[in-house]
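One structure follows; several queries about it will come next.
For this depiction, one protein chain was excluded, whereas all remaining protein chains were kept in their positions.
The letters A, B and C name the chains in turn, as written, and every chain counts its residues from 1.
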Amino acid sequence: MNFELTEEQKKFRSDIRSFLEEEVPPEHQAVFGVESEEDYRFGRSIQRKLADNGWLTIGWPTEYGGGPKGPIEQSIFSEAMGYGRVPRTGTTALNIVGPAVMYFGTPEQKEKYLPPIARAEAEYCQGFSEPNAGSDLGSLEFRAVRDGDENVLNGSKMFTSWAFRAQYIYLLARTDPDAPKHRGISLFIADVKTPGISFRPLPYINGSMAAQTYFDDARIPSSALIGEENRGWYHAMATLDFERSGLERYASVQRTFDDFVELCKTTKYNGKLLSENPIARHKLAKIKVGMEIWRLLCWKVAWMQSTGAVPNAEASVAFLHGTVQRLEFTQTAMEILGLYGTLMHDPKWSLMRGAIEGIHRESMHLHGAGTTEIHRNIIAQRGLGLPR
Amino acid sequence: MNFELTEEQKKFRSDIRSFLEEEVPPEHQAVFGVESEEDYRFGRSIQRKLADNGWLTIGWPTEYGGGPKGPIEQSIFSEAMGYGRVPRTGTTALNIVGPAVMYFGTPEQKEKYLPPIARAEAEYCQGFSEPNAGSDLGSLEFRAVRDGDENVLNGSKMFTSWAFRAQYIYLLARTDPDAPKHRGISLFIADVKTPGISFRPLPYINGSMAAQTYFDDARIPSSALIGEENRGWYHAMATLDFERSGLERYASVQRTFDDFVELCKTTKYNGKLLSENPIARHKLAKIKVGMEIWRLLCWKVAWMQSTGAVPNAEASVAFLHGTVQRLEFTQTAMEILGLYGTLMHDPKWSLMRGAIEGIHRESMHLHGAGTTEIHRNIIAQRGLGLPR
Amino acid sequence: MDLGLSEQQEMLSRAAREFLEAECPTTLVRELEDSDGGYSPELWRKMADLGWLGQAFPGQYGGSDGTLIDQVALFEEIGRAILPSPILTSTVLCGQTILYGGNEDQKAALLPLISRGDTIVTLALAEADAGFDGGDISVMATADGGDYVINGTKLFVPYAHVADYLLCVARTSGADSLFLIDSKTAGVNITLLHSVAKYKQHEVALQNVRVPRTNMVGQLDQGRGPLGKAVDWATVVQCGEIVGRCQKVLDLVVDYSKVRVQFGRPIGSFQAVLHQCADLRVAVDGARLVTYQAAWKLVEGRPCSEDIAMAKAFAGSASRQATAVGHGIFAGIAFTVEHDMQLYMMRSKIQEANLGDSDFHLDNLGGYMGFPT
Partner (left out) sequence: MDLGLSEQQEMLSRAAREFLEAECPTTLVRELEDSDGGYSPELWRKMADLGWLGQAFPGQYGGSDGTLIDQVALFEEIGRAILPSPILTSTVLCGQTILYGGNEDQKAALLPLISRGDTIVTLALAEADAGFDGGDISVMATADGGDYVINGTKLFVPYAHVADYLLCVARTSGADSLFLIDSKTAGVNITLLHSVAKYKQHEVALQNVRVPRTNMVGQLDQGRGPLGKAVDWATVVQCGEIVGRCQKVLDLVVDYSKVRVQFGRPIGSFQAVLHQCADLRVAVDGARLVTYQAAWKLVEGRPCSEDIAMAKAFAGSASRQATAVGHGIFAGIAFTVEHDMQLYMMRSKIQEANLGDSDFHLDNLGGYMGFPT
C-alpha cells in the first residue's frame, strides 16, 4: 500500500503546478465556469502550451503522440488543471472523442482527427442528450439514414455545451430503428458547418453558453461513422472510461474550499473572525473530511486504471460523492457568508470574487454525466449486483 | 386561525396531566417500551382509572359509551399519555379494533367486544403482517376457509406485539384466493386460546415481547367475521384513520428531548456543562425545531379530523417526519453523551435511566405502521397525485 | 383550534394568486431582472389599489387593518409568483417600524403615502462588517443644531435607488437611533451591487448627510425598540414568502414528474423522484405550519421569539431542500437560464439570507432555550 506518487511523478506534478501558477494568474483563473470569449481564448492558449510541453496528452498511448505515461500522470494533470482553475477547453475532444477514435477509428480517421486534438487546435461538442432522452439516453430518437456514401441526419440534440466554439459535433444517432433500444445506435463526427445544422443558444446558469442543436437533412460523409455501425452505444460506454477519475472537478472545488477556509480565517464579521464561530468551524471541518474522501475516491479510480482494471461502479461512487459534497460545501459556505452570499462578482464588495455564489450555481449541476440517480443505479446494479 | 385549545379543552388537558403526574410517578414511567410484567400491569391499572374518569374513550362516539368529545380531546388525551410516559397497553383495542367494530360490527359484536375494551379489560394483538407480507400486506397468504358456521384458519403471522398479553387476535385472512389481491381478504377476531393457535416468542430490541403466531386448523366461529366477507382490506384501511395524529409517539419523544435538554444544562463533562458546547447547543436547537414541526404536523391531522376531513397524506407526512426526526434526535443525543451513550439502565452511572440509549433502539423502528418508504409513497401518490 | 385560513383569508389568497398569475408571470420577472428599476411601477400601482401596500396598517393611515396572518397569506402568493418589488422593505419593514416607533405626525404623513404606493421607504441597516441584525453599527449620526449629520456606509440596502426615503439605523450618543433620510439629500450616494437574480440592493454611502431632527423615528438612542418589533414581524412575512416559493417549486416538480417520461414511464413513478417529492412536501407543510403559528402568536400578543426563530430556521432549510429537489428532478433543463427553476433558486439565496439565516436563528433559539453562549 502506498498513498504517494513516485519521485518522477512528484516531479511532474511540481512542474505542471509551477507552470500553471506562472501561466494562469488569479485574474485569468476560471472561478467556476468559462464565461467570456477572453476566458476561452486564454484557456486554449494554455492548452497549446501544455501540448508543446508534451503534457496535454500525457495519458494517451504513445502511438498517438501521447504519453508515454499512464493514468496516474493523466490524473496528476487533471488535478493540477482543476486546482489551477485553468479555464476548461477541449475536454470533450481530449477525454471522449480522442479515446473513441483511438479505439474504434480507422487509420484515416485517426490521422484526420487525433493530431488537431493533441495540439489543442480542435474543439468538439457532444451530441448525446436529446429533449426526450436525458437520463434514458438509450431511447434517443435522432436519426441517421444511409444514402449512398452519405448519412442524412435529422433530429435535435440538447445541452450541446461548447456548440459555439466547436468545429465538430460528436454524436449518437439511431441507425437501425427496428433493432432493440441500445443496438441500433451509431457514433458519428459531424462538421458543425454542415448545411442543415443549426444552433439555438441555450445559456447555462453558470454563465457558459451551450445550445440546442437542430439537424435538418444534414448530410455527412459515411466516413464520419466511428466504429461499427449500430454498435455506437457500446463504443460510447467503453470510451467513457478513459478519464473517469473526476479529479479536475474535485480539485477545482478543493481550491475554492481552501480559499474559503483562508477567507474565514482572515475576515471579520460582527467583530469576530468567521473562523471563531464554532458552528462554522465544525461545519468546515466536516466539509474538509468530505473533500478528502472525494479526493481519495477519485484517486482510487485513477489507481485502478493504472493497474489495468476498469473502474465502473467506482467512478460512479466518486462522482456521486462529489456531487453531493459540492452541494453541501456550497450551501454551507453560503450560510457562513450570510448576506455576502447574495453578491455575484461585485467589483467592490464580493468576497473571493463571488466564487462561492458562483460555485453554488455550478453545484446545481446535479445531473452531469448522468443524473445522480443514474450513478446510484450503476453503483447498486453493477457494483453491488442488485437486480434491475 | 387559532393554534390554541378552548378553555374547556385546556381544562381537560390540565385535568388529565395532573391525573397522570400524580398517578404515574417517574419510577413507573415507560422510558420507551413496556418491558416488564409489572410495567404492563401498572399501565392497565392506569387505563382502568382513566376509564372510570370517562377519559379512556373520550374520542369514541357517545353511543358506544365514549366521548362526548371529538378528535381534539382524543389528541389531548394521546399527547398527555405520551408525555406522561404511561406504559402503553390496550392500544390496538382502543385505536383499531374498537373503531372497526363500531363501524362494521353487528349489534351482537358491538355488545360483546366494545364494553371490555372501553373498560380497559380486553387486550388485543394484531395479526396483519406475515413472513412474506410486510410492506406488501396485500399479498398475504394466511387462509380462512369457511366450514359450516366456522372458519378454519391456517398460516402464520409475524410481529404479533402483545401476543402474550392479549385475549384476542384481530387478523386479516384471505377468504377468496381467486379474487384480486386486495379483494379476497376478510377481518376476524379470534380468541387466542382457540386450539391450533400457538405463539413463538419474538422479543423486540426495545425490550418488549412479541410473537410469531401459528394457526394450525384453528377453528373460530364465523360470527367472528368483522364486516363484510372479502371486504376486510378496505375495512382495515378505513379504520386506520381513527387515531392517526401520532401525538402519543411524538409526545413521548418530546418528553425525552425535554429531559435531555435539562440534562445538558446541568451535567458537566470535562469540566464544562454539556450545554456550553456550542455544537451541542446548535444541534439541540435544530432538533427543537424539528420536534415542534412534528408536533404541528400531528396536530394538523387531529384538527383535520375535528373538521370532519379525512387526513390521509397528512397523517403520513406527520409519521414520516416523526420517524426521521426521532432518529436524528437520538443519534445526536448519543453523540453528545459520548461514552455514556454505551450504557443501558445502569443503576449507578446511567444518565436519565438509560433513556437515550433506549430511545435510540426504539428509533430503529423505522418501519412501524408501514415502512417509511410506504409513507413516502402515500404522500407522493395520494397527496401529490404522482403516478404509481 | 383552527389551523386553516378563514374563508376571507382563503378568498384573499385565491384572488392574489389569480391576480399574480395574470399580472406577474415569470416572463415579467425576467424582464424586471433586466430593468433598471427592478420592479414594475404599473404593477405596484395595482398592488396599491388592491390594498396590499397598506395591508397591515390601521384604516386611519390608509391601511386595510389586516393582521400578520393576512400578510403571511398574501406573501405566500407573492413568494409563489417570485414578484420583484420593494413591498417587503417598504410596507413591511419600514412601515411597521414607523407604525411601532413613529410619532403621530410621521405616521399620518408617511403611512398613507406608503399605502398608496406613492412613497417607497427602504431600510438601511446592514453594514460591511455587520449582518442585518446590526452588531455594532458604525454609521454615525451627530447632532448639529436642529439637525443630525450622518456619515458612514450601509450595504445590502434593497431598492435604495427607487426609494424616496431611507430609514437609516445610525449610532447616536449611546446607542442606535432611526432616521428618515430623504434619498435626494446631498451626500447620499447609492451604488447598485452586483447581486444574484439581479436583485436591486445597494451600497449607500452617506457623507455629511444632514437630516432634520424631526426625521428621527422613535426616541433618541431607542431605535432598536420599534425596529426589533418590525424585524420580528417582517421575519414571519419573509417566511411566508419562502413557503410560497417552496410550494411553487414542489408544484412544478410534481407536474413535471407526471408528464416527463423516461424509460417508458413518467419519472414520478420512480421511487427516487417520488420520495424526493414526498420529503419536500413534509418540509413545506412543516414550514407553513410553524410560520403561521409564529404569526398567530404575534397577533395574539403572546411571546413568540422562539417561534419566529424556529420558523425562519426551518423555512431556510425547506428552501435549501426545495432548491436541491427542483434542480435534481428537472436535472439538465434546470441548468439552463431559460428554464424557470433557476429563478426560484436564485431568489432562495436572497430569502434565506434576509433577516437572518437558519444558523443565526438557531443560535438565537439556543439562547431562548437557556443555553449559555
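One rule holds for everything that comes next: contacts are C-beta pairs under 8 Å (C-beta built on N, C-alpha and C of every residue); 3 or more make two chains touch, one makes a residue touch a chain.
Keep in mind it's a predicted model, so treat the numbers as computed, not measured.
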- In the intact complex, which of the presented chains make contact with the chain not displayed? A, B, C
- Query: Given the contact definition stated above, which residue among A:143, A:182, A:300 or A:345 touches the chain not shown here?
  - Reply: A:300
- Item | Hidden partner chain, touching residue among A:179, A:237, A:285 or A:310 | A:285
- Name every residue on chain A in touch with the hidden partner chain. 1-6, 9, 72, 261, 264-265, 273, 275-276, 281-282, 284-286, 288-290, 292-293, 296-297, 299-300, 302-303, 306-307, 313-314, 317, 320-321, 373, 375-377, 379-381, 383-388
- Message: Residue by residue, what part of chain C touches the chain that was omitted?
- Response: 270-272, 275
- Item | Touching residues (missing chain, whole complex) on chain B | 129, 132, 134-136, 139, 158-159, 202-206, 210, 268-271, 279, 327, 331, 334-336, 338-339, 341-350, 354, 357, 360-361, 364-367, 371-373, 376
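By definition in this document, only the chains that are shown with their structure count from here on.
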- Chain closest to the middle, measuring from C-alpha centroids that were averaged per chain: C
- Task: Find the chain most remote from chain C, comparing centres computed as mean CA coordinates.
- Result: B
- Message: From the mean C-alpha coordinate of chain A to that of chain B, what's the distance rounded to whole Å?
- Response: 51
- Query: Got the chain B residues that touch at least 2 other chains?
  - Reply: 282
- Message: Among all residues of chain C, which ones touch two or more of the remaining chains?
- Response: 273, 359, 363
